[in-house]
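Excluded from the complex is one protein chain; the other protein chains are retained at their positions.
Right, chain A next:
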Amino acid sequence: MFKEIMIPVDLRHTSRLAKTTTIAADMARKYGARMTYVGVTGPEPSEIAHTPEEYREKLAQFAASESAMHGVEGRAHAILANDPSIDLDRKLTEAATEIGADLVIMATHVPNVSDYIWASHGGHLANHSKISVFLIRD
């Protein structure tokens, strides 16, 4: 059914990701799919990492600990964006194609009035990507 599952993660909010990663791991086990954790960072220092390189290491660590916890192997894929808050949606859509994902599982917030102007990142992906998108409301 699915071969490659992409899980976009925001390393600032790892505590809110448990539900999403657990569901993703269950699906991966069921279909024998591979998992890729995707994160986007800017070139400037952020609260997560001082350099893009450090960000990549942290994402790899996150992927490794999730893999160990769920018993399903997951890769890490870090993406550099010049203007992360604007470029995020486009970069995620590109990443899905690039890693050959056929399913995206992603945490998102419950829609509110601001979604009429700024759609959530998950909502944008579902609208603009050809592959299946599974949004987990927190």
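We take it that a contact is a pair of C-beta atoms (placed from the backbone, for glycine too) under 8 Å apart; a residue touches a chain by one contact, two chains touch by 3 or more; residues count from 1.
In this section, contacts and distances are computed from a predicted model.
The subunit not displayed here is recorded in UniProt as "BCCT transporter", chosen from "BCCT transporter", "DyP dimeric alpha+beta barrel domain-containing protein", "Ferredoxin-like protein" or "Insulinase family protein". Of the residues in chain A, those that touch the hidden partner chain are 36-37, 41-47, 50-56, 60-61, 63-64, 67, 73-80, 82-87, 94-95, 98-99, 112-114, 118.
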